[in-house]
Each structure stands twice: as structure tokens, then as C-alpha cells.
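Every protein chain of the complex appears in place save one, which is left out.
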Amino acid sequence: MLTDKMITLDNVWFSYEDEHYVLKNINLSISEGITVIKGPNGSGKTTLLKIASLLLKPKKGHVIVEGTSFWKASKSVREKLRKKVVYVHEKPYLFKGTVYDNIAYPLKIRGYDLSRVANVAKEFGVEKILNKNVNELSAGMRQLVALARAFVFRPKYVFLDEPLANLDDENKSRVIGIIEKYARKGTAIVAATHMNINFNKETISKIAFINNGVIVKVSKYR
Amino acid sequence: MEGLYQEVLAITLRTLWISSTATILAISWSIPLSLILTSFKNKISIFIQDFFNALISLPTVVLGLALYLTLSKSGPLGFLGLLYTPLAISIGQSILITPILVSMITSGFQKLRDEVWETAITLGASEFQASIALLREGTLLLIRAILAGFNRALGELGVALIVGGNIKGFTRVLTTTIALELTKGNFELAIYLGLILLTLSTTITIAIRSLGIRGAYR
Partner (left out) sequence: MSSIALMIIAFAAVLLVALLSLAFMFFTSEKQVVLRVSTTTSLYATGLLDRLAEEFSKEHPNIVVQFIAVGSGEALRKAELGDVDLVLVHAPSLEREYLEKGVIYGGRIFAYNYFVIVGPKSDPANIAKLDPVEAMKKIYEAGEKGYAKFVSRGDNSGTHIRELMLWRKAGLNPKGKPWYIEIGSDMSQTLMVANEHSAYTLSDIGTYLKFSSRLTELKVLVNKGDILVNIYSAYLVRKSRNEKFAKMFINFIVSNKGQEIISSYGKEEFGRPLFYPAKSANVEELKQMWNELARG
């Protein structure tokens, strides 16, 4: 395990608009493999994920990405680092247009070649609906498209908020398999959930239990 | 009566031209301003939003008068020679409809902002690219706002009258013609013109909405 390829939350506290703290004294490091964040609704999972995925700035504490304190860095450094990270919302927003448009988006804005879209679509089982308009999709299909969109540009750090929501059993297994595959390849994947997900133990890096904004227990697997 | 039809046609076309120009001008600064207001959630931006909201009810004659004094030969911008020209009316109307545009676009975008912005950013978009995404996703509400602004410009009287002078063949628009025909006692003509105005704004609204619905969906 390479210690400089990780995101570390160092004594992170967060509150929205000067209200009570939603996250308190969070210390967590995320490296390759699957990190599971487990906790009930309202425990602060989403906020934690947004901070770790560099979307929210903590009120107190630091977020260190591969050795750099993220929020202290310059704008260009931050943009560069953010491009290695992706966060998938619990209820993901799909852009207006087709499934293809959505999956291709991260590649288009980076100027990458679009041939990957077809492969990733196949991986997630949405190759048959590539030309469909997103407003015709079921919730489950939307979830798969959002996931495909997140993985298509091979980010180093992937943050998934309730990744198996709205999926039937077949697709649940499929997605679990995909997550495990990427984890083995060296991607750091963080999955926040209240469910019990049976990831292959070899792929799990750690499981962090969160309640009321505090990490109450961390089980390390590696 | 042929001359009359020609004149009414000319007035109608002129009205559309002037109000369209006004709308284009207003859009060009209202959209960036709205984007800026959407991206800041602090007290200043909230104050500015409330300010624009209040400005929506600005009486057209007040704006017309203020603009008149500015563009008058004795005023600070008199050297531009803009008074009593169609462009002056366009400028006045663009100022008039800016609060409507900013209010509608900002409040509409605020709902979209969190979702679209965050999604685009996390997928790797720069702030500029995320703004483009926001604009694209918000096309329907943009269209709605633009239509509201355009219709307001179309039907206003005070600015066109004071700053345009209602000059025959030059700055006379539908609303000012209606006012003039009223004082001349030609009530029937005034009502016909009013119906033309109504038909115009209704037709344009329907046409653009039907375009918008095909592309946009949420």
C-alpha cells in the first residue's frame, strides 16, 4: 500500500451555516481498495463523502490529498487534484439528453477519446439504452448510468453514496462485482451505506462506523 | 385605408425590433449577473437579489424620466445624441426588464445549482464548464425568463413615450400609438392595436414555448 496515494481527513469538523456540527473530529484515511462508511440515515455519511471528495470545505481541520493540504493549495492545483476524484450523489442528477451524452460528458470536458463509452456502458449493462433519453429511464437504470458516468474516466478515488439504491438483485451483484474489480486494480472506492453489503473481504480496506457525526469504530482489514 | 395598414405594419415591425434589441441587451448582462449571484450564498448576494425583486415594480415613467434627463442635450450623456431614437427606447426597456430577468433566472438557477453544479464539478468540469452545464440544464427556465422580459418590454408605455417622443415613422411603437389614438378619440383603432399587441405576445410566447418543450424536460 503506497502511503502517498491517499486522501486523509485530519481532525475535520463541519457545520452548515453556523448551525450545529454535522461532523465532529473526523480522522480517516482513504487509500486503494474499498472503504465502507456505515451508519444510519442522518449520521453524516453524505457530508463526510462530500468533504472527502473535495466538494465541501471543512470548518475545521485539513483534507490532505496525496501529500497536499487541499484547501490551502492554489486554484490550479485544486482543479488538478479534483480531477482524480468523483462523487456520485445518492440521487444522481443526469444531464438532459441521452444516456450516451451523460456517460461521455467527463470524457468530453477533458478532451479524451470517446471510445471508452461503449465499453463502460457494457460493463454496467446499459449498452442497449445508450440512445435513450434520460427522462425515459427507471430509477434503477438512472443509477447504473450515473455509476458508468463516474467510472468512465478512470478516477483514482471514487465516492459512492448508497450505490446500490434502486437496483434489483441482478444489478446489485453486477455493481458489487464492478466495484470489487476496480478496487483490485488499485482504485480507492468509498461506499457509504446503511445497508449490509457483502464485498469480498480481500477487496475491503476498512469499514468505518459513523453515528451522529462521529466515527465510532474503524475495522481495518488490511 | 391602405396607408393606414402600411403604417400599422411598420409600427408593429418597429415595436418588435425595438423590444427584441432591448431583450438581447438585457440578456447579455443579466445571465452573467445571475450566475454570479447564484454562486454566492452570502448576505450581500441575498440583499442584491431582494433589491432586484423590488425593482420589478419600478414605474416605467420614472425610469423614462431618469433616462430622459440623462440623454437630454443638457444631460451628462447628451453628446451621444441618443434622445428620441429607437436605440434609446431599447436601452430604456433593457434596463426596465433587467430586474425581471435577474430575479427569475437567479431563483430558478439556485434550485438547479446545487445539483447540476456539484455534479459537473465532481465529474471534472472547470468553473466555466460548470456554468455552461448550468445554462444548458436551465434552458427551459432561461426561456421562460426571457419571454417574461420580452413581453414586459413589448407592452410598456412610459419609457417609449418619454425617451422616444412617439415620433411618426421613427419612434412610434404600438403602445405609444394606442395612447395617441386614445387622445385623438379613435377608440376603435386603439382597441385594434391593443389586440394586435396581445396577439403578438401570445403568438411569440406559444411559439418559443413549444420549441423549448421538445428539448427540455425535467
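Labels A and B are assigned to the chains in the order they are written; within every chain, residues are numbered from 1.
One rule holds for everything that comes next: a contact is a pair of C-beta atoms (placed from the backbone, for glycine too) under 8 Å apart; a residue touches a chain by one contact, two chains touch by 3 or more.
Worth saying up front: this structure is predicted, and the values here are computed from it rather than measured.
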- Task: From the touch rule at the top of the page, work out which displayed chains the omitted chain touches.
- Result: B
- Item | Sole contact to the chain not displayed, among B:Gln49, B:Ser131, B:Asn151 or B:Thr177 | B:Ser131
- By the contact definition given up top, give the residues of chain B that touch the hidden chain. 21, 24-25, 28-29, 31-32, 35-36, 39, 72-75, 78, 80-81, 83-85, 87, 90, 126-131, 165-168, 170, 180, 182-185
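The rule we apply is simple: only the chains that are shown with their structure count from here on.
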- List the centre-to-centre spacing of chain A and chain B in whole Å, with centres computed as mean CA coordinates. 43
- Note on the structure: chain B residues touching chain A in their complex are 115-116, 118-119, 121-126, 129, 133, 136-137, 139, 215-218
- Query: Which part of chain A faces chain B closely enough to touch in the complex?
  - Reply: 53, 55, 79, 82-83, 85-87, 89, 92-93, 95-96, 105-106, 109-110, 133, 135, 149-150, 153
